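Of the protein chains in this complex, all but one are displayed in their positions.
Up next, subunit A:
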């Protein structure tokens, strides 16, 4: 099964579970969790079920396209269901079956892994899912987001697309994976992998990046003061990515590092609070909608 078919299969599977199929969010980010479709929407009492593919940039993992396992940018398939359904593990295992992974022929395990993202003031409990010893999915019940208690609890399922594909296609090098008939990951991503690595580690303008960080941070604050949650959040994402670029270049010392993470976290916390307030002010539109749907059923 090529990657394109995998994505289509997962989309179909979760669409059948009433998930909204969303497209990738158009601001750089390190993980699918950081999309506002997860981070913000997981907050508050409104139900929310969504699935999407998220290109995830990890500048520090760039290897000039030379490492068979590490990428500047990989892809995650992200599912959020709030409140977490009782049969969520079965739904997940069914999705693996739909990808052709027969649990009777493999060793599938849920191994404790408590996820934490200090930059976003987010934490959750759950597992990494092992397929014959390989971590293929992060499975998390959110407990806290942006410093706020997550209630009701959203469950997040994050598949590592390339990891899973390397297993399904039995390839050892990520660049050999087939994206679609006759087209490999290498065909599409080798050049950007090389160039982004070169840019990140050698060519990026450090001063400009430091300036950008401050500029984005100020804009986030200013936008927040005006009560504009989503635009402000975009600038937080930009701060986070800029920080990752600086960090990967090794120009942020350990002490400074804590300081920068703290600055992003403070923004994330404030935005989380603001989002919850705004939704309340709007009367939780998705709750109303659910009530109407239930009535008409």
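Definition applied: contacts are C-beta pairs under 8 Å (C-beta built on N, C-alpha and C of every residue); 3 or more make two chains touch, one makes a residue touch a chain; residues count from 1.
Heads up, the rule we're going with is that contacts and distances are computed from a predicted model.
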item: Among "Glycine--tRNA ligase beta subunit", "Fe-S cluster assembly protein SufD", "Simple sugar transport system ATP-binding protein" or "Amino acid ABC transporter membrane protein 2, PAAT family", UniProt-listed name of the chain not shown; value: "Glycine--tRNA ligase beta subunit"
item: Residue, one of A:117, A:151, A:215 or A:266, that touches the chain absent here; value: A:151
item: Residue among A:132, A:277 or A:290 that touches the chain left out of view; value: A:132
item: Residue touching the undisplayed chain, where the options are A:68, A:100, A:227 or A:285; value: A:68
item: Residue numbers in subunit A that touch the chain omitted from display; value: 67-69, 83-86, 89, 93, 103-112, 114, 125, 127, 131-134, 141, 143, 150-153, 155, 167, 172, 253-255
